[in-house]
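Reading through the structure tokens given below for one structure.
The complex is shown incomplete by one protein chain, all other protein chains being positioned as in the whole.
Read from first to last, the chains carry the letters A and B; within each, the first residue is number 1.
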Amino acid sequence: MAATHIQHEEHHPSARGYVKVATVLFVITIFEVAVYYIEPLRVLDLLAPILLVLSALKFCGIGGWYMHLKMDHKLFFVFFAAGVVLAATLIIALMALFGELLEPGKPIISMNTELQRIAASAKPQAEEPATPAGGLQPYINPKDIGNVELGREFWIMKGCTGCHMAPNIPGGGQIGPNQGHFSQRPTIAGGVLPNTPEAVENWIMDPQKYKPGTLMPNLSVTEQQAKDLTAFLYSLP
Amino acid sequence: MAVEAAPNPVVAAEHTSTGLNHRKVLMWTFLGSECMFFASLISNFQVQRGRSLNGPYPDDVINIPFTSISTFSLLMSSLMMVLALAAIQRNDVRGLKIWLLACAFLGTLFLGGQFFEFTQFVAEKGLKLSTNLFGASFFVLTGFHGTHVTIGVIWLISLYFAAARGRITVKDSLSVELAGLYWHFVDIVWVAIFTIVYLLKV
Partner (left out) sequence: MATLVRPAARPLTSLPRSQAMTGLWSWIITVDHKRIAVLYGATAFIMFLLGGIEALIMRLQLATPNGQVVDADTFNQLFTMHGTTMIFLVIMPLSVAFFNYIVPLQIGARDVAFPRLNALSYWIFLAGGIFINLGWLIGQAPDAGWFGYANLTEKPYAMGLNTDFWLLGLQILGIASILGSLNFFVTIVNLRAPGMRMMRMPVFCWMTMVTNILMLLAFPVITVALVLLMFDRQFGTHFYIPSGGGDPQLWVHLFWVFGHPEVYILILPAMGIVSQVLPTFSRKPLFGTPFVIYSGIAIAFLSFGVWAHHMFAQGLGPTADAAFAFSTMAIAVPTGVKIFNWIGTMYRGQLHFTTAMLFSVGFIAMFIIGGLSGVMHASPPADLQQNNTYFIVAHFHYVLFGGAIMGLFSGIYYWYPKTIGRLMNEKLGKWHFWLMMLGFNLTFFPMHWIGLDGMPRRVYTYPEGMGWDSYNMAETIGAFVIAVSILIFMYNAVWSMRHGAVAGNDPWDARTLEWSIPSPPPHYNFEEIPVVTAMDDWWHKKYGDTGHEAAHGAPAAPPAMAGASVDHDVHTEHAGHGGGGHHIHMPDPSYFPIILAFGMFVMALGVITNYWICLVGFCFVFAAIYGWSFEPVSAPEPPSGSAESHPVHETPRTPVAAH
């Protein structure tokens, strides 16, 4: 019985049958590539659904005929289908959670995009009386350095509170110094740089350059962002 | 009842609870698990879409005509594989050898295409693993797929040599079938990758 087990297993397609399946798969692939070049489909957002359907057909062709799922015991289909279904669910779920499902290629959670959005929608600063410094350092009006409100936003978005506390900002870590009275400090970066707006901007943009091995990481800050952050720091009481 | 003497105990092992061979159940279960492996890699690719901070971007490097040829290669290799299995199930060892070799050849052709494509990306287009997110995600996904294909090719060539030494007969067709299942799976994954990475590149 065991020796005949192979033969009686199921109705194998013949070699001709396999070639037929291969031809169908071949043709579907040609369709896929052709569809790729049809501009109107892309514009109408139909490219993705069509290609996914065609791929699914190829998937079924290979799985059903080449891998014999169609003719074999249905348990194999169950084992494989479980993996495929969960796989597809995972891909879709992660795409949805990262905002890729509805608008592919346009990330909505990317921090850089958020920062750009904030900068683009920045309102002009309200005119407030400048706070006199009353200390060792000469007074510099923060608004002359950059946009204080934007700087405050960047301070939070960039995660500076992870290491620093600052007045009127909730929370804050204790790894770096508390930024209260920032404008009154004679030096910054642990005494390495003088406390001038320019030095502060340079330091924010590339801490490692001025103090190699410092714990302050490079946060990919643009020059304008650095200016705004400096303005914010100088505005702190 | 008399069970025919079998040099390969696998044939007689259909005395199982389901009537299905252990190794075949193992292979299908393994493939189900591998679906999750590639799903995670594809999820990563999908999530990183459009987030590269600098080029080269997919539009700059993807060459559909070239990759289509690799795709056809791999697709046709699956046909060779299934013909190889059909051959050994008729006890046609010569046919098995021919089709196995053809399958391995087309698989190697695919790998060659991948290798050429990768070197082109790195050397001419300046797209490396560390260049940007597209490079990273692309190379990791297609690289792991290529590794799977390479393992498959080695498997097929090993089967060829075993057949050449007369060690594979109709009673051992399960060994060929298992290699086939793996090979077709790798082809299926490429169907997904070709669509998602190449055809849907934007």
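As a convention for this text, a residue touches a chain if its C-beta (ideal position, glycine included) is under 8 Å from a C-beta of that chain, and two chains touch if they have at least 3 such contacts.
Given the structure is predicted, the values throughout are model-derived calculations rather than measurements.
**Q** Could you tell me which of B:R90, B:K125, B:R167 or B:K201 touches the chain that is not displayed?
**A** B:R167
**Q** Which candidate, B:T29, B:Q120 or B:T150, sits in contact with the chain we can't see?
**A** B:T29
**Q** One chain is left out of this view; which of A:Y36, A:F98 or A:Y234 touches it in the full complex?
**A** Answering carefully, the residue with contact to the hidden chain is A:F98.
**Q** Touching the absent chain: which residues on chain A qualify?
**A** 73, 75, 82-83, 86, 89-90, 94, 97-98, 109-112, 217-220
**Q** Touching the hidden chain in the full complex, which residues of chain B are there? Just list them.
**A** The missing chain touches chain B at positions 3, 5-9, 12-20, 22, 25-26, 29-30, 32-34, 36-37, 39-41, 43-44, 47-48, 51-53, 129-130, 132-133, 135-137, 140, 158, 165, 167.
Going forward, only the chains that are shown with their structure count from here on.
**Q** Nearest whole angstrom, what separates the Cα centre of chain A from the Cα centre of chain B?
**A** So the centroids are 31 Å from each other.
**Q** Spell out the residues on chain A that touch chain B in their complex, using ranges where they run on.
**A** 1-3, 5-7, 12, 14-15, 18-19, 21-22, 25-26, 29, 32-33, 35-36, 42, 47-48, 51-52, 54-55, 58-59, 62-63, 65-67, 73, 75-76, 79-80, 82-84, 86-88, 90-91, 94-95, 98, 100, 104-107, 110, 112
**Q** Can you list the chain B residues touching chain A in their complex?
**A** For this pair, the touching residues of chain B are 1, 3-4, 6, 11-12, 14, 18-20, 24-25, 28-29, 31-36, 38-40, 42-43, 46-47, 49-51, 53, 64, 68, 71-72, 75-76, 78-79, 81-83, 86, 89, 170-171, 173, 180-181, 184-185, 187-188, 191-192, 194-195, 199-200, 202.
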